[in-house]
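With one protein chain removed, the remaining protein chains of the complex are shown where they sit.
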Amino acid sequence: MSQLLEATFWSATVAGGMRLATPLIYASIGETFAQRAGVLNLGLEGYMIIGALSSLYVADPTSAPLGFLVGGLAGMALASLMVLLSIRLFANQVVVGFGLTILGIGTTGYIFHETTDVGGRDRQVSLPSEIDIPLLSDIPWLGDAVFGHSWYTWLSLGLVIVAGFVASRTIFGLQAKAVGEDPDAAAAKGVDVLRIRTQATLISGFLGGLGGAALMLGSVGRFQPYLTANRGFIALIVIIMASWSIWGAAVGAFVFGFFEALGFNLNNVFVDVPIEGLNAIPFFVALVILTVSARWARMPRGLGQNYVPTV
Amino acid sequence: MADVVADGDLDDVRPTTPADEERRLTTSLSTSVLAVLIALVIGGLILLMSGENPLTAYSAMVDGAFGSSFALGETLSRAAPLAIVGYGTAVALRAGLITIGAQGQVVAGAIGALLTAQFFENAPSAVAIPAAALGGALFGMAWVLIPALLRARFNVNEILSTLLFTEFAALLIEYLLNNPLKPPTAITPQSEPYPKNGILGLVVDGTRFHFGVFAAFAIGIAFVWWIRSDRGFSYDLYGENPSLAQSLGISSNRVIINSLLISGATAGLVGWMQAAGLLQRVYVQIASDIGFFGLVVAFLGGATAGGVLVAALLFGALQSGGLAMQSSEGIPASLSDIIQALLLLGFSIRYAPQIIRLTRGVMANFTLIGKRRA
Amino acid sequence: MNSEPGAGPATGTPLSVRGISRRFGSVQALANVDFTLESGEIHALVGENGAGKSTLAKIVAGSIRSDAGSMSLFGQPYEPLSRREGAAAGVAHVRQQLSLVRGLTVAQNLQLGRPGAPAVFNAAAARAEVERWSDEFALSVPAETLVDDMPLAVRQQAEILIAVAWGARLLILDEPSSALGPLETRALIALCHRLRAEGTPILYISHRLPELAELADRLTVLRAGRVVVEGADVRAADLREVATLMIGDVTLLEVNRPEIERGSTRLRVSDLSISSTQEVGCYGLDFEVAGGEILGVVGIAGNGQESLAKALTGQVKLSSGHVLVDEVDISGSAREAIAAGVAHLHEDRSTGLAAAFSVADNATARYAGSRKFTRFGVRLPDKIARHARELAERFQVRPPEPTAKASSLSGGNQQKLMAARELEKNPTVLVAHGPTKGLDPEAAKAMRDRCFAAAQAGGAVVVISADLDEVADLAHRVIVLYRGAVTDAFPIEDMTSERVGAAMAGLTESAGATSG
Partner (left out) sequence: MARRSSILFKFLALLMVFGLVAAACGNDDDSEDDGALKVALLLPGVRNDNSFSQAAYEGLRDAVAEDGNVETEVLEEIIDPTDSLPALRDFASQEFDLILGHGIEYVDPIQQLYAEFPDVAFSMTGGILVPGSVTAGNVVDWLYNVQDMAYPNGILAAKAVIGETIGIVGGPEFDFVKTMHQSFRDAALSVNPDLNFLEGFAGSFVDVQAAAEVTQQLIDQGADFIYCSGDGICIGAAQTASAAGIPLSVGFGSQEQTAPDVYLAATVIRMKDLYLDFFNQVRTGTFGTADGEVHAVGEEGYVFYPGGIFNAQVEVLPVNMAATVDTAVGLDELQAALDELVASIEAGEFAIPFPG
């Protein structure tokens, strides 16, 4: 119990939260774009895992940044099926989303299976070192928690700023929100609803892939089937928790990561509490946040509805 | 289609009638077949590239789904729980609610059935079996009660709350099977064998076609009754137009809570079926992915009686065939997943307007959340 | 006045339409239409529902394309392939169904889809631009409020403002006044005149003839897709003759208000208050309506009408007060309201009907949960269909086909279907919200007759409307709502547009209701 009074316990938990949040930030920001535009991507898990595998397979022989980029592109490639089937051919988004998740998991598992010799060398990358920010990282215990992170984390924070700007300040951000809120009115204003939804979905695929790549290159380094372990679905939780706000998604990802890390950490504090109880903490927190935020939550009006242009 | 009216272009000739519109959208039979054929061809190319003969692979798949009495039994015993969950989910969908919590409710139902069966361990089967079925259904309902109340009272998005409760169920069953429900000797999470007096017998020996499968027919008939019943009509009306339904005296809270409870009860019943019929023991993976695929089945089947049945059979066949493809052709599980996913995506392009209507209804309901802002 | 892209020198005839035809399925919506909009004029395009006015507007705006014919814009050949192209050429189409995106602010809507807008938008500049235009035309359009939260009249102004800000050289206003009160209509007319003075020609589509005299310079009448009068001088035209040309049968416009015997009080509303987070609530309403009496509730849309309608039909919890029907308290219970015989014609047919359901299901939806057409809880489709067919025939729903989907009916027939559902039995209280809104004269006459019939049968009728003509035709007595409170109440004989206009704008001090 005494650990709970130590600053290092909490700084370690915050740092862990940041690390766990990093892939979620990429994935949930991308998905926020898609959902604001009215597209419900249940294939996010698939985008993430395909991003994870591709980034590894490219980064191993070349370099991490290139692998990271390719991870994003691979997620985008899978998302293009969502575009084709749901946005252009009006297939149900839920059905296609689940299909893409299975496809992503199957494809990565298969590629891994076929390209790995038992007992031979697996593809692998070494993890990035933490980028220390002079002075800030040296602040006692706080420095490490908040400022000692890899470039994937820093980049995700940069992405939050860029995405927040794109969502609120650019015509594309406006159009995306418009086609998710009121596709008919947006179309009447000359917005090409299907094109914007396509772009938003591809962005979500790209960022979902980057999320998987950040997970792979930033904290895992080697592939295992099912490696994303439902993080794509957790990103969906984060988005609804955050009421479809970009900043909220980033904060929500961190909150989720923090409580997940806290659950891991408390195992040595409350030794008698079953691990399952501790693992439930982040989900319980999500439920509380969801209940409280339901009062002002504002779901995109057109979410999940395929838009069929007239004429 | 609904939005033609919403456009309210009353001052003019309608560009096309809704019927025309629907005809335009309805993917023709040939398009649907084409989509599935493309999926088969792509899958075949992948098989070919990985050194398998696509024709023998597909034929193994069909054989594994329909080729023998055992295979048929497999397809049926996999389709039955999917159909039951599909019907329960369809009731909620028709009332404008998306619950993706069936997965957790199946788990809760299995626990409930096991506990009830253990309580009635010495009772005659005629008591123990229905009691356990009821226990499963009640646990399934209990597992959706909080999301239902949260939705009715605070407008909490049920997609998410039911998903969270699925996580809770997964953790709960892991805890129970690691601790109080675990036989002393076991080292991995599993329960004692399901009590003998509660086990559902086999319809055909040498298969896994057990009597629980008939529950799917019973639920199917109940579903047909439901959608033709007065109350079912009220719930459908609420799903189509919540504000109209409320103005006609249909209580929003009652529809939300009851339809979610119905979906929970059916999923709980599936938990019982899997524990008492198919597996005869409770495992952590007792729900397989039935809950999630049940939702897909409900959507793919357009939340109609026949559609859900066919979609469930399709899925049952895909799963048993996919497994047979692995065991008889040596095709890796991941490749079999790819083929199944491609076929699912191929089948997803079928009847656009029906599903668009369904989703519109669901989302019309959700916009209430947006409107309830201060 | 604008120097936006696409705007060449504004020379030549602003708009010339030659031989335009368009067919939808089996319907010839427009047949060989010729039409000219001169510079500096407001040109009214009139015609009854389905005459092709909006089709013509859409073709000019680029939303749809014609089958045949040609157009020129300011002397240049003009062949827009999309609304975007139309907008780029300077044609702005302000539709009856507004095209502002509800979840965005006016400033955001200003930027959305704007031709030639840069990819990054400057929020401060957009806000300033809205404020500038709002000042210039003496409007009060808030830049940073969500469209969702703005009254209809302001949305209308915002839409025109955006059209102008986008650089419209030619403005098409499609039924702009249908939801406005007299003051708002006057403001709209003033805005149009100001725009005309600045050199923007306006094509003004309406079927409300009286306001045209004040507003427009010339008028063109469309009937069944053909031009029957082209470019007549409004001031010289005989509006009655125009009406005849429009609809063929002027008697449809005449209201024969029947003598109705006044009974005892059937609806008693006391101290009614609702605080709603969804719309404007109601505050301290007190009134009574007797059997055989028709009470008009007027007000600009969004001043508590929605809450009042819901309160009278038991659909909302009241924060205080009571709604008594034949002295039975039905507050907060739609079920009890229905049991007490309260009928409700919804303002918006899309919310008042289950569009994807059949005519039969809609016609009998009031029986949902009543076991009337069931055996063992199962609905009896044949019995329902038979009953629905009888109802549909009685209420002249065309086609009276029970299996047809409600969404396949025309607007007028949808309104009749809703009436069939609600007025199958004589109601004790009828709450009719905008009963004739958007209907063609024949359907409107049928709906008026329904309201009179309900009163004649001894029911208390409450007509809620923003349309003063509609209320004048129907009501015996009027109360005026402003921000959920009653600002004036008087018998219909005392209604003048000055008095109503002032009360609707909240300018009257004499708040409080009269009763009896």
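A, B and C label the chains in the order they appear, each numbered from 1.
Everything that follows uses one rule, which is that a residue touches a chain if its C-beta (ideal position, glycine included) is under 8 Å from a C-beta of that chain, and two chains touch if they have at least 3 such contacts.
Bear in mind the structure is a predicted one, so any value in this text is a computation, not a measurement.
The absent chain, not drawn in this view, touches the displayed chains A, B throughout the complex.
Panel shows chain A; residues 3, 8-9, 12-13, 15-16, 19-20, 23, 109, 112-113, 116-119, 121-122, 124, 127, 129, 215, 219-222, 224-227, 229, 231, 260-261, 264-265, 267-268, 274-276, 279 of it touch the chain omitted from the view.
Interface residues of chain B facing the missing partner chain: 29, 32-33, 36-37, 40, 55-56, 58-59, 61-64, 66-67, 70, 74, 78, 174, 178, 182-183, 185-190, 192-193, 206, 208, 274, 278-281, 283, 285-286, 288, 301-302, 304-307, 310-311, 313-314, 317, 320, 323-324, 326-328, 330, 332-334, 343, 347, 350-351, 354.
Note that in this section only the chains that are shown with their structure count from here on.
Chain centres here are Cα averages; for chain B and chain C they lie 44 Å apart. Counting partner chains per residue, chain C has residues 64, 103 touching two or more of them. With touch defined as above, residues shared between interfaces to two or more other chains in chain A number as follows: 298, 301, 311.
By the touch criterion stated above, chain B contacts chain A in their complex at residues 1, 3, 6-7, 15, 21, 25, 27, 50, 98, 150, 154-157, 159-161, 163-164, 167-168, 171-172, 174-175, 178-179, 292-293, 295-296, 299-300, 332-338, 340-342, 344-345, 348-350, 352, 355-356, 359-360, 362-363, 366-367, 369-370, 372-374. The residues of chain B lying in touch with chain C in their complex are 1-2, 4-20, 225, 228-231, 233-234, 236-237, 240-241, 243-251, 357, 361, 370-374. In the complex of the two chains, the chain A residues touching chain C come out as 168-172, 174-175, 177-178, 180-182, 185-186, 188-191, 298, 300-301, 311.
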